[in-house]
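The complex is shown incomplete by one protein chain, all other protein chains being positioned as in the whole.
Chain naming follows the written order as A, B and C, and within any one chain the residues start at number 1.
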Amino acid sequence: MDLNPSDEQQQLIDTFSAFYAKECPVDRVRAAEPSGHDAELWARLLELGALQMAVDEAAGGWGASLLDLALVAEQHGRSLGPAPLIEAQVAARVLARVGGDVAAEALGRVLTEDRIVTIALHPPKNANLALVPGGAVADDVIYFDGGRLMCMAISDRGHLISNTGSMPVADIDIDSSSIMLVSGHQAETLFELARDEWMVLMANALVGIGARSLEIGVDYVKERHAFGVPIGSFQSVAHGLANAATSIDGSMLIAREAAWAAGEDTARATQLACLSCGFSAEAARDACYRSLHFHGGYGFMLEFDIQLYFRRAIAWPAVFGEPPKMFARGAADRLATARAYG
Amino acid sequence: MDLNPSDEQQQLIDTFSAFYAKECPVDRVRAAEPSGHDAELWARLLELGALQMAVDEAAGGWGASLLDLALVAEQHGRSLGPAPLIEAQVAARVLARVGGDVAAEALGRVLTEDRIVTIALHPPKNANLALVPGGAVADDVIYFDGGRLMCMAISDRGHLISNTGSMPVADIDIDSSSIMLVSGHQAETLFELARDEWMVLMANALVGIGARSLEIGVDYVKERHAFGVPIGSFQSVAHGLANAATSIDGSMLIAREAAWAAGEDTARATQLACLSCGFSAEAARDACYRSLHFHGGYGFMLEFDIQLYFRRAIAWPAVFGEPPKMFARGAADRLATARAYG
Amino acid sequence: MDFRLGERSDAFRVKAKQFLSGHLTDEVREQMRSTGVHHNWDFHRARAAHGLLAPGWPEEFGGEGRDALEVLASAEEFQSAGAPTYGVGTTLMVANVIRHLGTEDQKRLILPQALSGDIIIVLGFTEPEAGSDVAAAQTRAVRDGDEWVINGQKMFTTNAQEADYVFLLTRTNPEVAKHKGLTTFLVPLRQAGVEIQPVITVSGERTNLTFYSDVRVDDSLRIGEIDGGWHVMTVGLTFERSIPQGGDSVRLIHAMEQWALASVDDVGRPRSEDPDVLARLGRAAAECEVTILLARRCAWLHHSGILPGVEGSMAKLFASESLTRQSADFVDMLGPDGIRSEGDATAIAEGIAEYSYRYALGTTTYGGTSEIQRNIIAQRGLGLPRPS
Partner (left out) sequence: MDFRLGERSDAFRVKAKQFLSGHLTDEVREQMRSTGVHHNWDFHRARAAHGLLAPGWPEEFGGEGRDALEVLASAEEFQSAGAPTYGVGTTLMVANVIRHLGTEDQKRLILPQALSGDIIIVLGFTEPEAGSDVAAAQTRAVRDGDEWVINGQKMFTTNAQEADYVFLLTRTNPEVAKHKGLTTFLVPLRQAGVEIQPVITVSGERTNLTFYSDVRVDDSLRIGEIDGGWHVMTVGLTFERSIPQGGDSVRLIHAMEQWALASVDDVGRPRSEDPDVLARLGRAAAECEVTILLARRCAWLHHSGILPGVEGSMAKLFASESLTRQSADFVDMLGPDGIRSEGDATAIAEGIAEYSYRYALGTTTYGGTSEIQRNIIAQRGLGLPRPS
């Protein structure tokens, strides 16, 4: 057992940590509202290879593991990165896995022509893909229609849906330009795997959101005085943050384990993807809420950063569904596979 | 609006408060475990007219309102009365409402021969009535089989189910001695009304449990010292009890309103019965849990009273179901009747 | 025991409803939404003209002498309807202080204008470094002949941009214990030296920072004694400034119930038959009822001649914490659709749950944080010792 990142992993963390510090200070996050997309940041991410790394070497990428991507996602979350990184990575991996000419061509455009590809997390209803993450800025969307995995060029750029988290989400109408990537059992398997991967990366992004929001809250209550003492000395404040710190540490452990399991303990991968995303979503939300509340009136001023974190902690995972939905999916996998614990 | 009991209501409260103080000190509650039935207390309750009052004057009783019974139930809860008072009152009211010879005869036996009658809160499954409150000591049980309201003499005295709350509950097999009281729509209406009444009285009993457990906890944390100060001066303790006190006050208001509405605002009676029972169950459980926890190690010693309250706060309402089930029933009534608020 | 508010209250409620259906137009709502200002002068003056601004005040002041339950009934309607009421609340609170502690000149100058809806008064208590610890206020007032010269800064001076006066808590003696050197003034806002800087909050509501640079106020606008500001504050806070009556919950739950009745889930089953949806709706309805009852208890106590203390803290604590829980739960209940923003055309029920979630964040802080309310309940209600 080793909970420390390896040297390579630490280097990856350091690289992206420095990158976000430079390219994504919180002012940029604020400036990117309400669309939640910073084209400049996206370009820099591509330059850094954030998308290329997600794709297998055989398909023209760098073949990073899901754990590597998870470490990046955590940094992305810490900085509230206004770019559809997770969705694009997951979608690119789907294309790489599908193989064949159609997918390879689509992937090639993504890797070389800077077209943005994303994935719809839910099958269409009434020929519409609701709340597609990144859908307001993507060029292509991958979706599963119940039987087939499809790829569609978004001709009529999706209408940006104003949302709690200032994300570039859109409702996208399906049109006749959709091309089938693969059908049948393989399509479903790939789609479910993609959803698992999205949940793993989202879990780690939420760890970043939660951890950073906790730091913001802790710093605030150390500085802020009331009744002649720092408010962090009041048990009502201190105990709330202690609970949050515990949950955030727990969420980091389970989110990283889920990412690790995708490569190393595949029988538990689905289960851990779901459970870690649900847990991390609740942990991040709780940490953000407490930090915000302990800011007093400052907490809900747009000018203070904590509200940026709070809104994203709610909204980012919600495009999949509420935590109980994730927990239920995880439990169903446990029951189906009769896998035990640890 | 008048939230104070009327003179008559206050007299009723005082009478039962004095009665329980004398006939049901906490040692008697403990002595009545695990059966949860104190025959002596039951006899005294009958002498006092606790059952007779529940029945309309036309049927040979004293015609108390549900609000009167609720005030009694609160005292019953405060003292953790080990006797199936609520179930017997509700069952007797059913018999009085049914009318006719069969019911009148059964009611007569209850009022004059001291037979204990109770009611099953759920229809039978596989010819068995599960966890009938008071079922382990009752002579007759009323139940609804989906179409008919039935009364059955319990020939083979129900097997006492050992349970969290030390209640005299039993699983009762249905046998051929069951007699039909009424059928069809009227049967269902009477059964649902009985369930509403049971929930109202249970809500008020839970108010008593919760209020008393809070008093016990508050007294304890004022007396108990740690680190040189009363532990009630720590915010972690004080704020938990402040939350509990607020919920308990709220539960008393809604529980009494529900009882009042049964006579005075019948369109909202079902809704308030369900919502008040769910709310009071959660409020009582929370107050008991906090009080118990703030007792430190003493909290889970059988010798201390708080555990008696905690176990009953969980178990008494559970024979109907968990609070979300009550809330759902209340919401369904709201949607069905499209009744607005307050 | 009787849970009816009574016939007079019911009748007055009907009057409020009628007024609202005529005056709380889509335009008024849209203006609130787009500006974040929960005050509307036309609406405000019309409310006064209909006897609905200060109905509980004696007739000599322009009120109707209505009792506390009648006042509550109309307040419930205004809140449930989501009417712009922030200006009324602060104005009446200060008017009450003046009525009890002000000079005859002050009463003559202020009360008729305030009660006729011609002016509004806002609160200037909180400062950047003094929130819950309001007595730590540092805004200075220094005497200069018949005037006072004020320098300092206040936070959350909501509606300052609309208001005529700010009820300002100042420090007049920095040499004594913090509670003993405070004085309150009614400071005209439309004068040189007052700077109003808008602050937008996460719910879109607008409040302000206000800055005071050598602002002058005549001693005749001092409320209460010099260095007696803490007493004035104490009196002011007893006029239950803003106990929520559950109206925000009422509106929210109603919208969610309509959604449940009108929509179906993925397999075509009506949401109104989904046990999970029903359980959430029922829990919220129970908490809403309790919020209403806790507020009504305060009004009833008031009606019975008792000033609610701990009961007010309970009502405020429960209402705000409950609204926060409900809003979060409903956003979750709506699934991904829950995050569609208020104002987006695709939002469910105009995004009321999403808005409410953001709005609720403020309710557990404004008007005394939940922590302060819990302290009051623990110490004054339960008799627990203060921290040493």
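Here is the rule we use: a residue touches a chain if its C-beta (ideal position, glycine included) is under 8 Å from a C-beta of that chain, and two chains touch if they have at least 3 such contacts.
Computed from a predicted structure; not experimentally measured.
**Student:** In the intact complex, which of the presented chains make contact with the chain not displayed?
**Tutor:** Counted over the whole complex, the chain not pictured touches A, B, C.
**Student:** Which residue from A:39, A:180 or A:229 sits in contact with the chain not drawn here?
**Tutor:** A:229
**Student:** Consider the whole complex, including the chain that is not shown, and state which of A:218, A:301 or A:318 touches that chain.
**Tutor:** Spelled out, the listed residue whose C-beta touches the missing chain is A:218.
**Student:** Which residue from B:66, B:131, B:172 or B:272 sits in contact with the chain not drawn here?
**Tutor:** B:131
**Student:** Which of these touches the unseen chain: A:32, A:119 or A:326?
**Tutor:** A:326
**Student:** Can you list where chain B touches the absent chain?
**Tutor:** 122, 130-131, 161-165, 171, 225-227, 234, 236-237, 292-293, 296-297, 299-303, 307, 310-311, 314-315, 318-325
**Student:** For chain C, which residues lie in contact with the unshown chain of the complex?
**Tutor:** Residues in contact with the chain left out: 275-276, 387.
**Student:** For chain A, which residues touch the unseen chain?
**Tutor:** These residues of chain A touch the chain that is not shown: 1-6, 9, 67, 218, 221-222, 228-230, 232-235, 237-239, 241-243, 245-247, 249-251, 253-254, 256-257, 260-261, 264-265, 271-272, 274-276, 278-279, 323-332, 334-335, 340-342.
Rule of thumb we're sticking to: only the chains that are shown with their structure count from here on.
**Student:** Which chain's centre, taken as the mean of its Cα atoms, is farthest from the centre of chain B?
**Tutor:** A
**Student:** Per-chain C-alpha centres versus the global one: which chain is nearest?
**Tutor:** C
**Student:** Report the pair of chains linked by the most C-beta pairs in contact.
**Tutor:** Answer by contact count: the chains B-C.
**Student:** Where the centres are mean C-alpha positions, what is the separation of chain A from chain B, in Å?
**Tutor:** That gives a centre separation of 49 Å.
**Student:** Specify, in ascending order, the residues of chain C that touch 2 or more different other chains.
**Tutor:** Touching at least two other chains: 371, 374.
**Student:** What residues in chain A touch two or more of the other chains?
**Tutor:** Answer for chain A, listing residues that touch two or more other chains: 234, 236.
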